[in-house]
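There's a structure below that I have some questions on.
Note that one protein chain of the assembly has been removed; the remaining protein chains are unaltered in position.
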Amino acid sequence: MSDPTIFEMSSPGRIGARFPEPDVPLAELPQEFLRENLPMPELSEIDVIRHFTNLSRKNYAIDVGFYPLGSCTMKYNPRVNEEMARLPGFAHTHPLQPIETVQGNLAMMYELQEWLKEISGFKAVTLQPAAGAQGEFTGVMIIRAYHRSRGDLQRTKIIIPDSAHGTNPATSAMSGFEVVPVPTDADGNVDMAALRAVCDEHVAGLMLTNPNTLGLFDCNVKEVVDLIHNCGGLVYGDGANLNALLGIVRPGDLGFDVMHYNLHKTFSTPHGGGGPGSGPVGVTEALAEFLPGPIAGIVEEGDEEMAPLYGWVMPAKSIGRVKSFFGQFGMMVRAYTYISMYGPDGMRSIAEHAVLNANYLLARLRDTYKVAYDRVCMHEFVLEGHFADAPEIHALDIAKRLIDYNIHPPTNYFPLIVKEALMIEPTETESKQVLDQFAEVMVKIAEEARTSPELLKSAPHNTPVGRLDEVKAARDLVLCCWVPDKA
Amino acid sequence: MSDPTIFEMSSPGRIGARFPEPDVPLAELPQEFLRENLPMPELSEIDVIRHFTNLSRKNYAIDVGFYPLGSCTMKYNPRVNEEMARLPGFAHTHPLQPIETVQGNLAMMYELQEWLKEISGFKAVTLQPAAGAQGEFTGVMIIRAYHRSRGDLQRTKIIIPDSAHGTNPATSAMSGFEVVPVPTDADGNVDMAALRAVCDEHVAGLMLTNPNTLGLFDCNVKEVVDLIHNCGGLVYGDGANLNALLGIVRPGDLGFDVMHYNLHKTFSTPHGGGGPGSGPVGVTEALAEFLPGPIAGIVEEGDEEMAPLYGWVMPAKSIGRVKSFFGQFGMMVRAYTYISMYGPDGMRSIAEHAVLNANYLLARLRDTYKVAYDRVCMHEFVLEGHFADAPEIHALDIAKRLIDYNIHPPTNYFPLIVKEALMIEPTETESKQVLDQFAEVMVKIAEEARTSPELLKSAPHNTPVGRLDEVKAARDLVLCCWVPDKA
Amino acid sequence: MYIPHTDAEREAMLRTIGVKSLDELFQDVPAEFRFPKLDLPPALTEMEAVAQLQELAGANENTRDLVCFLGAGAYNHFIPAAVDSLLRRGEFFTAYTPYQPEVAQGTLQAIFEYQSLVANLTGMDVSNASHYDGATAAAEAAVLAYHHFRGKRGKIVLSPSLNPMFRATVRTYMDGYEGLVLTGDEASVDPFLTPEDLIPMVDQNTSMVAVQYPDFFGRVFDYTALAKAVHEAGALLVVAVNPTALGMLKAPGEFGADIVVGEGQPLGIPMSFGGPYLGLFATKNDFIRKIAGRLVGETVDAQGRRGYVLTLTAREQHIRREKATSNICTNQGLIALASAVYMSLLGKHGLRKVAELCYHKAHYAASRINQIEGYSLCANAPFFHEFVVCCPKPVSEINAHLLDHGILGGYDLSKDYPELSNHMLLAVTEMNSKEEIDMLCDVLAEVNHE
Partner (left out) sequence: MYIPHTDAEREAMLRTIGVKSLDELFQDVPAEFRFPKLDLPPALTEMEAVAQLQELAGANENTRDLVCFLGAGAYNHFIPAAVDSLLRRGEFFTAYTPYQPEVAQGTLQAIFEYQSLVANLTGMDVSNASHYDGATAAAEAAVLAYHHFRGKRGKIVLSPSLNPMFRATVRTYMDGYEGLVLTGDEASVDPFLTPEDLIPMVDQNTSMVAVQYPDFFGRVFDYTALAKAVHEAGALLVVAVNPTALGMLKAPGEFGADIVVGEGQPLGIPMSFGGPYLGLFATKNDFIRKIAGRLVGETVDAQGRRGYVLTLTAREQHIRREKATSNICTNQGLIALASAVYMSLLGKHGLRKVAELCYHKAHYAASRINQIEGYSLCANAPFFHEFVVCCPKPVSEINAHLLDHGILGGYDLSKDYPELSNHMLLAVTEMNSKEEIDMLCDVLAEVNHE
């Protein structure tokens, strides 16, 4: 059943939140600047609460059930993190307050930077980027600034394996680079021969997702990094899959030069139905001076008696700002809380159990679904969502049928290099019981694909709406509610 | 679909919330007192969050839609009240703290007492009772104590009209009184002749619900009160229906001697799926010394420079405690916030719109459903849920069919004096749009009762479970989860 | 203000009703009392109300800022954030009592699980859906016992080491029952008596004996002998528990309790200046049909799907009316839910752990205080997380000094037991660090030397 929109619910003259009358003498209003019409809804508080409560009930979420969306790391979002971000001391500080009045914020950011450095082996971190994609952009701009600062202006190409995330080519392009793809070999690693063939003095860098979007750790990673370094390029690590590496290996140790973190994946800040994310960037010593800023730093060293004074530091050759202020501060509080509750052994345990869960599911599903690259996987793996003996069934049908079993579909049709891809990432916070149930449902659906394919084709069956007409949506564009005032 | 219980979900060895190791030297444990078995569930935080989130999604609530449950005053529960009750200054105070450290709490309680007195015309108020039923008990015990204090020991009867709430007779009985019922006259008022007939020197008091459970204001209220007073009895007012009287008339002005308030009805503290309620009691001057205590009072008067010092006062001839500490403090914060946002005119507006809404619905449904006592009603009214030309349909079927339209059923089969009663209380926070929708559905259901009665008999259709076997529940009593450990 | 009506809507509605004004709807109300002018402060907007409430709350000193060693019936425990996060779900807190089970399975299953958790924690067969608090649960136990013997047993024995507020509430509740004697806690009785000292008070006229575990002074006793004596007299043993202690201590069911009551506040409920709290109430199977308050039972629908309903409602006041033995209807639903979430989160491991932390920290504190000149422990039994200290000065004086150091001192026992002047009841929980305990000791020592 469709809920009316807030505009359809609006009743002229209805008043929701009220405000006090002015306690100051009234000033004359600037008549020539006043708007005549403010076509906004008129609702009471109960209207608003009911409306959005009922909308929320149409959503699937981690809190509702299993959400094995590949590459999205839909792990449990701890409730204490939410409380901490709402502490008045954090939530009600203005970003331009004098540093003396926000030492708690600065100390937290400074420590988080230190921790992110330690976790991934980098020498400097900026917390400013707003999301993973902006972290990528930041990283690529840093690569650009690095070459430029050396007068090395011929480097116009960025190499991107076809197993990388889709943002990588977009990022390189918007940063003014030409994108050079390289294929994946039969084992799911970067095709070394192809890579060698494109390595030359025009290479600014390589963007490597490792583990890649097949969920595989590239066995040649050191060789790949060396190749790029040897031709004068830098290696960018896509940190979206960092969850698999915590305490297992540090990208900085492997020779990566720059990497973004997704606090909203690896460090469990909630995805919020599409953000806010948070995409800090870590770099080597050589790249530190290019980071966007300001960055939290120690501006007066402390001693035994006095805590250090934290303040803002601007890197010498910074690429500039990538957004206002210092980043998604509220997300940093959550990530800080999260990391502090895991500690060093906990970090490793996260990756171990994320990988354990993925391999366990892979083992349970291997006989039922074709596995594109069948080897020990990391935190996720990719199945092929089709069956020779049920040709009309596609990955999409399997995905939609999962909804009938109250399970969120895996990422589908990505990565593009696998036919009818179903990309499954269980994360470490799911229990064996949940995985077992998922495996059983997946096996059952494979059976249904043969015995009652119409069940899959017409799925989902119990949702507020069925499969939606996306063509119509794009053709008869309706991007705003019908507004009574305007009609 | 049935959700597993927390015991069924339990996995031996799984750990949810963790606690630090002791930072003190360990003491020897008292071996002889230690339990061997602690058969409690073993779950992770995600298990718990998902489980209770999914359970909540099986509930109807004010936040989800219209909840016209007669006599329950299911009005909107403002969100700011929830925030205020959670302010650390309130939520984290210990009830036995020295009064100097809790002046905010005491001032709030003192003011709330004053406001409740003003709203209903009483001279003293205790906030201690935990819920309406306990308020009733308190009130009746005060009546008892009053007569006893005068040596008037012959008063063993409490008169209760048959239009009263069901708790009234139970309360009188548990307080050691004999219950004398009086009937309702043809207009829905107390039958005066019958009342006169039972008024004698054995009457301790009368318990009057006004407006009564038919939603009618008793036209003879003054006469009723005078009759009882004249025979030496006291009049107890059931405050459950106070919402209709706010700013309209004060029970104290009408001569009531004692009354309880339901903060969780009239003053919008949330019902919580069955509590906590809060049932303060107001009394006349003559009864003030019998109130349970302690009560918030001024122990040192203030002046222009100094705020008064608030503290605890124990009424001289108190009936004693009815519970630990001072009452449902968190509910008081909510009610205080609520009253402060309405003010004197707002109070009247609440009652006016509650009564407007009820009469509007009555007007819209009068032609479709039989109205037991058809006159201007107060905040609620009672329909008869049956049709001569659809004899198999009962009030229950209409109630269950409403669920299919995403509306909560009215109270049904109460009051007992109306056949197939459907008792409808819309409250003032519902808009005309919501009422119109309800009226249309009610008319439609009346039509369905004739055209497709099976739709009503088999309702509800889209709930997690259908009508449940209550006989089995009472016969094969299962009051606890199956516990693996114990099995 | 949360009234949605616009002027136009109000007019239209009045027209439908057939009246000209709102005033016309109130003709039945005696004219001389109609529309009183209320002397209330003018209405505030949300913004102003928030400011005012923040000011009131800010006028308190709270236990996030103070170091708290105060217990005596309300305890400062850690509450995981997940508890409140679930309570904030509108489907839980804005629902009514689950009278329509098809749209209330959430509340019903949660209460069913609460009942199971309480039954398991206490070692009893069955729990109800909650009472208002520990004191009223104790009172309802007395009512049950009274009716169990059809009013023929006229004596109730209350241990003096049962929480004084519980005893006061029992007295109020039982005041309507003519001829009933409540005894055992007279001023002449030694407050520190042992369970065995109660045995001589039990006779064939006794309906119940009520004790506390750990008792009001924090002491832990084995009630086996008392239970045997009570049962031999045909009476019921009622045990008021601290649920935190049951994380490590034997369940009352193991030593023969017939009814277990208790204050559930330690199970994840904020202290909130004394309420809302939670009345635990669990019994043996024998008493199921005599329990007051709601019960949720498991059953099935026509398709055989498992579901939950309020059951045995024939006991309740809205059906039995004047035959009912209790008038309770609204109970502590949301608070019971909070405790169910808390117990589920902590589980077998966490409940034990918290109990042990309380135990170790309290014992560390007690042993250190016992070494301070002028102070000594004065109840010689094993204790859990509360203990009585004999002080060199009146407790109020010591507490004033502690408060100057940001410490909320213990409970002044002379308020309830006049003979126990200079006796302080201290509570220590997992929230108290060693540093805080050491600070308490330092200040106590200092007070003595002033």
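In this document, chain identifiers A, B and C correspond to the written order of the chains, with residue numbering beginning at 1 in each.
As a convention for this text, contacts are C-beta pairs under 8 Å (C-beta built on N, C-alpha and C of every residue); 3 or more make two chains touch, one makes a residue touch a chain.
In this text, all values refer to a predicted model and were calculated from it rather than measured experimentally.
Shown chains touched by the hidden chain across the complete assembly: A, B, C. Of the listed positions B:Leu38, B:Val80 or B:Ile417, the one in contact with the omitted chain in the full complex is B:Val80. Screening A:Phe122, A:Tyr261, A:Phe329 or A:Phe387 against the full complex identifies A:Phe329 as the residue touching the chain left out.
Mapped onto chain B, contacts with the missing chain fall at residues 11-14, 17-20, 44-47, 49, 53, 78-80, 82-83.
Chain C meets the missing chain through residues 46-47, 50, 54, 64, 78, 80-81, 85, 88-90, 430-431.
Note that only the chains that are shown with their structure count from here on.
Of all the chains, the one whose CA centre sits at the greatest distance from that of chain C is A. Chain centres here are Cα means. That of chain A falls 46 Å from that of chain C. Distance between chain B and chain C, defined via averaged C-alpha coordinates, is recorded as 20 Å.
In chain B, the residues that reach two or more other chains under the touch definition are 1, 14, 45, 47, 49, 53, 57, 62-64, 76, 78, 429-432.
Those residues of chain C in touch with two or more other chains are numbered 1-4, 9, 44-46, 80, 82, 85, 90-91.
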